[in-house]
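Left out: one protein chain. Kept in place: all the others.
Let's turn to subunit A:
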C-alpha cells in the first residue's frame, strides 16, 4: 500500500467557535475567536465571517488583542507558536516560536513586550500541572522569531484561561485553581494565597471555576462550583482579606466578566441566563434569560458597548445592552451525535443533532448553519441531570421528500418513551413539516432505520428495526390535494427471525432487496412480497454493519462482524465471495459511486480504506487518520465534480468524505489541487462594511470593481481607464449637495470630460466601442434587466476571443461580470449625457 501524500485530513467547517473566550475589537466592529486550527474574524453587525486567519498547525488555544496596538492580535496554539496578526486585513505579521504547547495567553497594558502564557510544567509531563510563564517577545524584523526568554510567574495554575486574570491595569494577576486563589503583585513581587474548604456543611461546593478582576478597584470576583460568586477585597493582606458572597446561579458559574468601567459584573452558567450584577449595589441585578444553551465564556468589548457570550452549543451571542443583537452559530456537535451524520438530499446540508431536541441543517460548503428543525417540540429545561427527549435516529429518502425521526426519553423508573415522526417536505415553506407521529412504534429501542432508496414509486417505504426482535415496514404515501386526511403512514409488515434482535437494515440500490441482520445472521427479504429470500451468516459474532454495493457492484452485500471480519457476499450465488480480518468500526457506501469506505480501528488510531467490492486492491488507504475510534462519517456529494485524474484521489471526485473524531471534530479529506483552489478563492475582494448599504454604495462598489476589472483587461483592449471621470464622480458624491455649484454647470463639465475619454477609446479600438453601442441599445430595450439575454453567450465568446491573445484566459463568470460592469457604467453615463 502506498501512502498518498497529496490527500490530507483537514478541518473544513464545523469547528468549534466556543472553545475559548472570543475577543471584541476596540471599535466593536469585529469579533475574533479561536476556531480549530485557525482564528475566525466575524463582523459583529452582519454576523459574516470576514477573515479566517490560517497558519497554526494545531488547535488554537487563545486570542488576545495586542495591548499596544489595537489593530493587531496575538493567537497561541498547541503547536507552540504565538502568532501576531493584522486581523483587519487578515495578514500574518510575525510568528514567535516558544517551543512548548501553549494552553492560553494573557496580556496586559502594564507589561510591554511581554505576553503571559500557560504551558504544562516542563519537568514532568505526565501529571496535568500547568504554570504561568512570562514570554519576552524579542524585537526583530524577521517573520519567524524564536522567543527564548521565558520566566515562570505562577506555578500550579489551571489550564482554563478563565481562571487567570489581570487586575487593575495589570498591577497584579490572580489565578484560581482547585480550592485556592493566588494573587501575585508585580510591583512588590509578592504572592498571596487564599484557601477555601472543599465542602461546607450546608452543601456548598467551593471549587473555583472562574475569576474576574475589577478594572479600577482592588476587587476580585470568583465563581464557584455551587453557583456562588465571591467578591474578594483587601487581598493584599494574608490575614485580613475579606469577601462577600453573591448567589443566584444554581449550578456552577462558568464565566464572569467585569464591564470596562467596572460598574457591572456579568456572569453565566448552565442556566443559560446572563446575569448582570451592579457592582455598587449587588442586590440589583438584570437578567437576559433563554440564551439557548449553557454559557461557557463571556467577553465585553473595550468600550463596553457590546458583550458576547459563548455557549456550549457552539454559538456566540452578541449582546448590546441587555438585548441580543446577533448570533454566530457554528456546527453543534455536543457530547454525542446519536443521529449519526446524514446529508439532506435536497439542500446537501449535513444533518445531525443540534440544539437539544432539534436537528440542525448545516451547509458544509458555506460553513454556516442553515436552520434548526424542532423535532421534539417540547420546552427544554436547562438543568443538569434531567432526562429529556432526545432525537436518536433520522433518515431521509432518496428524493428528500420524506424524513423520519425517532426520539426517545429514558427515565430511571418509568418506561421508555418512543416516538417515530415522519416529516414531509413542504415546497412552499421550503422546510420539513410534521406529517405523522407514531407513538410507541416499537416496544423497545429502535436500533436501525432506513428508507428504500429506489426512486419513483408512489409510496415510500421505511424500515425500522428494534430491540424487541421485530422490524417493521412502514408505507408512506403523500396525500393528493383532493384527498382528505386519511392515514398517510401504514405499518405494512412486521418481520422477525427466530426471536433474535435485529441490528442493521439496508436496502439495495434498486430497492428490490432488503437486508436485515439478526445478530450473526443476515436475512435478505423481498420488499415486494415480504418473502425471506435468503439467509447469510458468518458465525460466531454479531453483525455490526451492513452495506449493499452499488452500480457495477450491486450484486455484493458487505458486512462487518464483532470479531473483526469484513465479509462480502455475492447475492447471485448467495455465497461468501471473500472475507478479510480487520476491526472495522464503520462501513460506509458512497451513494454516487461503487466505492466503499471502511474506518478501521487499529492500535488506538483509525485507518481508512476505500475499496470497490469487486476489486481486491483498495483504491485508497490512509493510516492513522486520527486517534480514537471513528463512529460517524458521511459521504457528502459534491456540487461540482472534481476533475482529478490521479488514481488515488479519484474516489473524492464525486463526493467528499466527512467524519467525526472522538473529540467531536468534523474532519474531511482534501487533495492538494482542491486546497490550492481554495487558497486562491479566499483572496477574494471583501465588502467594506464601513460604507452603508445604499443604492449609491452598490453603484460605487460595482463601479470600483469595474475599474479593477477594466484594469485587468485594459491592456489587451488598449482602452485607458477613466480616471478623471471616476474622480469627478467621487468628488461629486462626497461633497454635500448644498455646497455644490448648480447642476447644469456640473453637467456640462462632466459631459465634456467623459466625451473626451470615450472618443479616445473609440479612436484607438473600434470593437469594444461597437459593443458598447450595442449594449446601450440593449439597455434601452430592457431597463435595468441584468439577466443574460439570448444573445449573451455569443457576445461572451466574442469577448473572450478578443481578450485571448494577450491576457491570461478569464473565466466565463469573470467575463460576464466584466461585461455587466461595462454596460452598467455606460448606461449611467448615457443617462448623464441625455440630461
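Criterion: contacts are C-beta pairs under 8 Å (C-beta built on N, C-alpha and C of every residue); 3 or more make two chains touch, one makes a residue touch a chain; residues count from 1.
By definition in this document, contacts and distances are computed from a predicted model.
Engineer: Hey, which one's the missing chain according to UniProt: "UTP4 small subunit processome component", "SERTA domain-containing 2", "Origin recognition complex subunit 5" or "Complex I assembly factor ACAD9, mitochondrial"?
Structural biologist: The chain we cannot see is, by its UniProt record, "UTP4 small subunit processome component".
Engineer: If I consider the whole complex, including the chain that's not displayed, which of A:88, A:236 or A:554 touches that chain?
Structural biologist: A:236
Engineer: Just to verify: which one of A:156, A:217, A:417 or A:563 makes contact with the chain not shown?
Structural biologist: Selected residue, touching the omitted chain: A:217.
Engineer: List the subunit A residues touching the unshown chain?
Structural biologist: Where subunit A meets the chain not shown: residues 168, 171, 185, 216-219, 233-234, 236, 239-245, 250, 281-284.
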